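To start, I am sharing the structure in question, which I have written as structure tokens.
All protein chains but one are shown in place.
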Amino acid sequence: MASIRLFLTLTLIAIIVLVSFLSSLRGYRESMSEAETLFDMQLQEHAKLLSLISPSTNTSGAAKLLEELVLPKQGDLELSAESLIAYQVFDDQGVLVMRSVMAPSVAMSPLEVGYSDRNFSGYRWRVLVIHNPDEQRWVMAAQRLDVRYELAESVILEAVIPTVLSIPLAAVLIWFIVGYGLRPIGQLAQAVRSREVSDLSAVRLDNVPGELTPLTLSTNDLLRRLQSSFNREKRFAADAAHELRTPISILKVQIHNLLEEMAAPSATLQELQLSIDAMGHLVEQILVLNRTAPDQYMVQFLPIDLYKLAQEVISSEYEAILEREQHFDLEGSSAIIRGDATALRSLVSNLIANASKYSPNHARIRMRIAQRGTRVSMLVEDSGPGIPAGYRERVFDRFYRLDGDRHASGVSGSGLGLAIVKHIVEMHSADIELSSSKELGGLCVSIQFDAAETKQEHKGILT
Amino acid sequence: MTDAVVIVLREVLEAMLLICMLMASSTAMGYRFRWMALALLLGVCGATAYALRLEQISMAFEGFGQEIVNSTLLIAIAVLLAAHNFLAVKQLKDSKYRIPYGLLLLVFAGTVSMAMTREGAEIYLYGYSYGVLADNMSSVFSGGAIGMGIGLSIGTFFYYALKSLPRNKRLITCCVVSLVLAAGMMGQAALYLSQADLLPSQGALWDTSNVFSESSLVGELLHAAIGYEASPSLTQVLLYLGSILTSLLAMFAAWFLYRKPGSGDAGDAR
Partner (left out) sequence: MKFANVLKTLRHSLVRASCLLLLFALASTASAQTPVFEIEIREHLFFPAEFEIPANQKVKLIIYNRDPTPEEFESYELNREKVIVGNSQGVVFIGPLKPGEYPFFGEFNLKTALGKIIVK
């Protein structure tokens, strides 16, 4: 992923490096050439002075040696010996009249007036040659180039080094400042990400920078539209189901009356009654589904004994089970979880109804409730045909039904049962898993709840 | 200090152009920079080994070991860059094509580590003998830092400039850059070989040193980018053009002969 922070940091440092390094490089060069001019002027001063005070002729035959008397002591100024200037004085015939100790006995440069760079005595020298026609003297003054550079550089480097050393510091500062500057983006992202699923209210941030205002506004606009369409959809389903309840009850009463009135009710009429019952069931299920949608459930959870609750539900559903001559077991013992009694009843009844409905006559159904440590597990197994592994995710979708083999049993259903189960499971932050039952061979629904934590709550158990 | 700046800048600039081009190219091929770790490790080891063994290498091949090693490295880099272009063209033709990681590692890390071996050895040699041994740390290292800083900064801009291009354009640009870099490498290899008298050397074909002196900053940049030489010989020019031609040929081959897997006979591609 391309990072804005990295990009800004790197390019900003690159710009600073380029600008400051190039300018200090230029400064270095300017200062060096300035220093060179100074050294050259120094050479010139020395040469001029020497041309005035040097002896007129080579009297003794050998060139006079100019001792370094000016120096206090060798040890006092270690560098001075090297930085000293070498002199040679020639007469007009080109005979060496005088030289300093460091100067060679042959001419350092041809007798041409001006500056030049020469190699002798194992070093490279800057040599100045001047000619004094009045005194008939050629004076040469030379200075070691490496020493000149070293001297000049030692001064100029002092100005360059801080620039170089300051770059890492600048880099660290830029990294943090860029990070700080980009923080509102992270905050906005965090504000959008961290909210609850159902929370579609506007994002509110303090001090939103100008650049982010359009994004914040459009995010909030999007959230608002989402909220209104979500509300519309939610209300529609619930309202429709609610509105359908009354006509369906009326239908039920009327078909009941019709059946009463007729001496021998026709088969069609009985089927009509069954269909109306199914429709009533569907509408009830839709209402439960909407009531239990996890994103809008706001009920205070209370401690509930799941085992006791299951017992109650089973006793009300038992008729249907007996009708199909199915064998039902409830195993386990008291297990307390925190939850909503109405929703949990709906959960258990849906699970039992499902198991019963989709298993053949004489099938076995078993429900087991047990507490293991901090978890309470509820297992519902049957000896029906089960659900193939590939469909186990899909069955939680609303109105999804496994067609074919299941429907061959002629069972009518809303396709909402497992969707409701899933809602209730999510509402209780529990986990649900579908697998095949090892012992009974059919479907095995396993739900894991968190057990209620404190023992005190056992006192106020509701079922 | 300017010595250090020039030496380090020259080498870093050459290496950075190559590395940044390959980094941009690897983003276009859908790979991150994991290969860089191996490349840098190998490069640093290679450079150190080359610098430490330089004496033995120089003595080998009748005193032309350096030229032979350098030209071999340069030619190998040029060949790998041609391979890069070949892969890039495949990628261009079929955006779903994913270069095997081993192959990418070989081409990319190989190129970078070999380039670093060559460029790094000189920096190591200079820094060690004139900075550490001569106790001239402040001058050599501030100069080196300045050269390195300028080189890395130019590389950063180069990388982000390439990265700002859309994927296909980025790949094409990388191919062009790699083409020119490889040609420059071949030209330089030709120089080394004629320096060792392994290739015939002729007089300069032309001289543009009064337009862009090779020692000027522009000249250095051009040298690093396109292998600019003010007064090249015939061999150099021939190898330069030959490298471009060969690489183009490989690219055309990749373009016209590669079939997307699934479209027609996929066997042709392998």
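Brief remarks on what is shown
Labels A and B are assigned to the chains in the order they are written; within every chain, residues are numbered from 1.
Basically, a contact is a pair of C-beta atoms (placed from the backbone, for glycine too) under 8 Å apart; a residue touches a chain by one contact, two chains touch by 3 or more.
Because the structure is predicted, anything quoted here is derived from the model rather than measured.
Within the whole complex, touches from the chain that is not shown fall on A, B. Across B:146, B:199, B:224 or B:251, the residue that sits in touch with the chain not pictured is B:199. The chain not displayed touches chain B at residues 2-3, 6-7, 54-55, 58-59, 63-64, 66-67, 122, 125-126, 129-130, 133-134, 191, 193-204, 209, 213-215, 229-233, 236, 246, 249-250, 253, 257-258, 267-270. If you put the missing chain back, the residues of chain A touching it would be 117, 119, 122-124, 145-146, 149.
Here is the rule we use: only the chains that are shown with their structure count from here on.
Distance between chain centres (mean CA atoms), chain A to chain B: 35 Å. Taken together, the chain B residues at the contact with chain A in this complex read 1-2, 5, 138-139, 142, 145-146, 149-150, 152-154, 156-157, 160, 163. Residue ranges of chain A in contact with chain B, taken from their complex: 2, 7, 10-11, 13-15, 17-18, 21-22, 24-25, 28-29, 153, 157, 160-161, 164, 167.
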